[in-house]
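Heads up, the thing below is written out as structure tokens.
Omission of a single protein chain aside, the complex is shown with its protein chains in their original locations.
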Amino acid sequence: MSEYFSNIRIGATTIATGLAITLRHFFNAIHRKGDAGIDDADYFKQVDGLCTLQYPREAVPTPALGRYRLYNDIDDCIGCGQCERACPIECITIETIKTTADDLAACGKTSQGQQKRMWVPVFDIDVAKCMTCGICVSVCPTECLVHTPVSDFSEFDVRNMIYHFGNLSNIEAEAKKKKLAEQQAQAAKEKAAAAAAAAASGTAPAPAAKPPADEAGE
Amino acid sequence: MSQSPSLNTWSDALSGFHLGWFPLGLVIVAAIPLVFIALYALTYGVYGERKISAFMQDRLGPMEVGKWGILQTLADILKLLQKEDIVPTAADKFLFVIGPLVMFVGSFLAFAVLPFGPAFIGADLNVGLFYAIGIVALEVVGILASGWGSNNKWALYGAVRSVAQIVSYEIPASMALLCGAMMSGTLSMQQFSVLQSGPYGFAHFYLFNNPIAWLPFIIYFIASLAETNRAPFDIPEAESELVAGFFTEYTGMKFAMFFLAEYGSMFMVSAVISIVFLGGWNSPLPNIGGFALNDLTNGPVWGAFWIIMKGFFFIFVQMWLRWTLPRLRVDQLMYLCWKVLTPFAFVAFVLTAIWEIYK
Amino acid sequence: MQELGKAELNSTRIIRQDDNRVVIEKDLDTEYMVLSMGPQHPSTHGVLRLECITDGEVVVEAEPYLGYLHRCFEKYCEKVDYPGIVPYTDRMDYLAGMNTELAFCLGVEKLLDIEIPRRVEFIRVIVSELNRIASHLVAIGTYGIDLGAFTPFLFCFRDREHILNLLEWISGARMLYNYIWIGGLSFDVPADFKKRVAEFVTYFKPKTRELQQLLTENEIFVKRTRGVGMMPAEVAINYAWSGPMLRGSGVKWDLRRNDPYSIYPELDFDVPVPDGKLSDIGDSLSRHLVRALEIEESLKIIEQCLDKMPEVEGFNSRSAIPKKIRPKAGEVYARAENPRGEVGFYIVSDGKSTKPLRCKARSSCFVNLAAMKDLSKGQLIPDLVAIIGSIDIVLGEVDR
Partner (left out) sequence: MDNGMEEAGNSMSAAVQQSKAAYDLIRARFGDAVSEFDANPTMPFFEVLDLSKWVDIALFMRDDSRLKFNYMACLSGVDYLEQNQLGIVCNLESIGHHPHRIAVKVKCQRDGGSIPSVSCVWHTANWHEREAYDMYGMTFDGHPDLRRILCPEDWTGFPLRKDYQVQETYHGIKVPY
């Protein structure tokens, strides 16, 4: 019998405690948590009260490291293809064309002063597939591939989720390919003509640029 | 307080008004509770519940439609109206359609006997309280019809649970109200309010006037939660167990009807508890010396104000409980009803009787 | 109960009275109802399906069906480089990405046999303990929802939000971090990180008390969970339960203590087990209590790590990462204590490839869930919900 009454008593008191807590929160609703980012020094000073934000108008700022949409600064991209190989889900597609010697100036340099040796007509990122793991960014030698803090980039057509970063149009790419092919044919001819003499100057750069050249041929 | 002879003059006059052969006044009288439910359910019921729950949970709640999201319910209704009205192929179509209607009708039939003021009551039955208790039981039919008619296992569980629950909780609820009836010696809802009026405001209310009244008051409040399927007794809906209980298969306005019915009966039980124990439309403010607060705050309009405010207060408590407590299990629910509330209701009954004899 | 289970097939009940007499009751001719709970059900925590054979509200038997979220993790592992697997481990137990990453990286590091900088170890422990708190908060909150209490859930999520913000700050992502890399970390922590975590700990301590008052001590909650879903310690071990599930049955077994990894041996913390006062050992409430207590232990660990973490000028968190991750031929079973129990990776390397020959993920939820069939016998449907909630499954990990 005493258990019966103590049950009722415990039930009533714990329910009252719970009610007191929710009522406290109810009256605390006049305060609102601000939208300070975590890197803000007084982040934990503004955590009481209503904690949700009205999203499209208010938003928690994304920290500097935030890994969201990928962006490739094609002016800095040397077309090495490291990101393409590192990507675990193969959402990056790169095609490159080797730059001919007379085009090197037109191809330009990266912001760090490195000479670019590749045209990159196709640099497509399927951001719908991308899982923002950041592995591609970590392997990029020129730091041209970065995650931007843009997190909301929905599209009505899934094909618009493939982002094109290539720096040549199709016609230009065809022209460059043709030019390269001609020059390579010429180089091969020259090589055949001057077998031993050209070996020192002509072949040295070739192996380094080989894998991308293969891909360009696909 | 001398308005008792002309008590129902307004409503009587209104119901006697005929437009030609058409009893327009009677239609208006019947329509008033319906309009009230609709308005209240729109404003306080849905919007209020969402906001209250949001504030208790440190959220903002609806904010987009209108200032502070005030028009959110309208947007919801528009959404529900546009929804396809689906009747499952395997459902018993008649029961499926009639279920929400019966429930809706059942929940607002009781409004007929709620006195909204000294001069306004739909029907001042001499067995008003009895009628109010009885008519609520009609909801059970609606629940069972919709649960069985849906031909869905979850809905069936919900309906069966609900019937068991409502039928069981009728007993402590009625016993508790009987205590009130004994205190007043009447079953007329209007008389309850009249008997609790006086210059000292709240001091005349049975809850404060009678030393035993708190016990039936608490018992009826708990039982009324169960009767309206509110948390912690919401096992017929039991979102996490039974998906949505007896209205799992409903869409669109049929679904909305369950909501209106739920909010309707929430107000109904809140009004009943405030009429029986808290003086109905009487002002709780006392006359203190020269300040005749009580006299100032009584009257037809004030009466409606007070009873609605008292009702809203209890609805707030219902929501407050809902957003605080976990849900009971079926057997614990029955334990609470038969082993706690019912014995205590009998004790209250006996004590009230003794008090009424020897006071 | 056992006799009942067998006898129910003929709608006959054998009831053993207190004085050991046996009364046989024959029911009216009733039928069992097959109730398919899930994959779309609010309390199956995702896409689990339980096929319940029910007798009224009593579950005669519940058979779990899995695989709705199967994403071929193990098949992928055989196609992807070791560093590329790490983001996939996040997606297994998406509520505790850091812990799963840690388990996987420990395994590959064992195969590679490399030394990890001390600061990296401390950061790893801090982030995985933060993630453990976040995960337990979800577990406790959703358990509240399962039992009908909605508000504690949102309080839990409010606090979890701060942890997610902290982790986003250091790793760049909120849930799927790819932060712990094989041999290091993707980034060093920001300068203010220690301060902010310390602030979080001070902020969070009173909140745990509030949560306890609102949910754990609530009499309705206690009544709903106490004595429900009893699992004796012996059987729990035989089912290879781990983590809070096993500790809830009273077995003091925590991989951070019993198979120590990283810097856990240097840290001072308890392994909470229920004492049988507030709950019956082995019931759903015990498991819930263990989770609640573990949050406090995790806070303790974080505080100690903040004290002891070495500050290194110009620290490079990637310094120990090998240029090419190609382990020697060999195999390893590496595991770590996840919020849900033991997560292990059985990795086989052939020594030639940069991809594992075989990578099996031992998922804690998968193993814990296997006992569902036994646990559910003869329970009411509301109790079934309470039991599933106490197992705290993450379907991403069950189905992988």
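The letters A, B and C name the chains in turn, as written, and every chain counts its residues from 1.
To be clear about the criterion, a residue touches a chain if its C-beta (ideal position, glycine included) is under 8 Å from a C-beta of that chain, and two chains touch if they have at least 3 such contacts.
Bear in mind that the values here come from a model prediction, so they are computed numbers and not experimental data.
**Q** If the full complex is used, which shown chains touch the chain that is missing here?
**A** Contacts of the omitted chain with visible chains: C.
**Q** Write down which of C:K207, C:K300 or C:K360 is the residue touching the left-out chain.
**A** Touches the omitted chain: C:K360.
**Q** Have a look at C:V34, C:C72 or C:L278 and name the one touching the chain we're not showing.
**A** Within the whole complex, the residue contacting the unshown chain is C:C72.
**Q** Which parts of subunit C face the unshown chain closely enough to count as touching?
**A** Interface residues of subunit C facing the absent chain: 66-67, 70, 72, 74-75, 78, 110-111, 235, 237-240, 246, 251, 253, 259, 330-333, 335, 342, 344, 346, 348, 358, 360, 362, 366-367, 369-371, 374, 399-400.
Simple rule for what comes next: only the chains that are shown with their structure count from here on.
**Q** Treating touching as the only link between chains, describe the layout with one word: line, ring, star, complete or other.
**A** Basically all the chains touch each other, so complete.
**Q** Roughly how far is subunit A from subunit B, centre to centre by C-alpha average, rounded to an integer in Å?
**A** Whole-Å distance between the two chain centres: 58.
**Q** Measure off the straight-line distance from the CA centroid of subunit B to the CA centroid of subunit C, and report it in whole Å.
**A** 44
**Q** Need the CA-centroid distance for the pair subunit A / subunit C, whole Å please.
**A** The answer is 31 Å.
**Q** Any chance you could list the residues of subunit B touching two or more other chains?
**A** Residues 56-59, 323-325 of subunit B each touch two or more of the other chains.
**Q** Identify all positions of subunit C at which a residue touches two or more other chains, and write them in rising order.
**A** Answer for subunit C, listing residues that touch two or more other chains: 151, 158, 214, 218, 220.
**Q** Which of the residues in subunit A come into contact with subunit C in the complex?
**A** On the subunit A side, the touching residues are 7, 10-11, 14-15, 17-18, 21-22, 37-39, 41, 43-44, 47, 51, 60, 62-63, 65-67, 86-88, 131-135, 138, 147.
**Q** Can you name the residues of subunit A that touch subunit B in the complex?
**A** Residues 4, 8, 15, 18-19, 21-23, 25-26, 28-29, 49-54.
**Q** Which bits of subunit B are touching subunit A when the two form their complex?
**A** 52, 54-60, 63-64, 320-321, 323-325, 339-340
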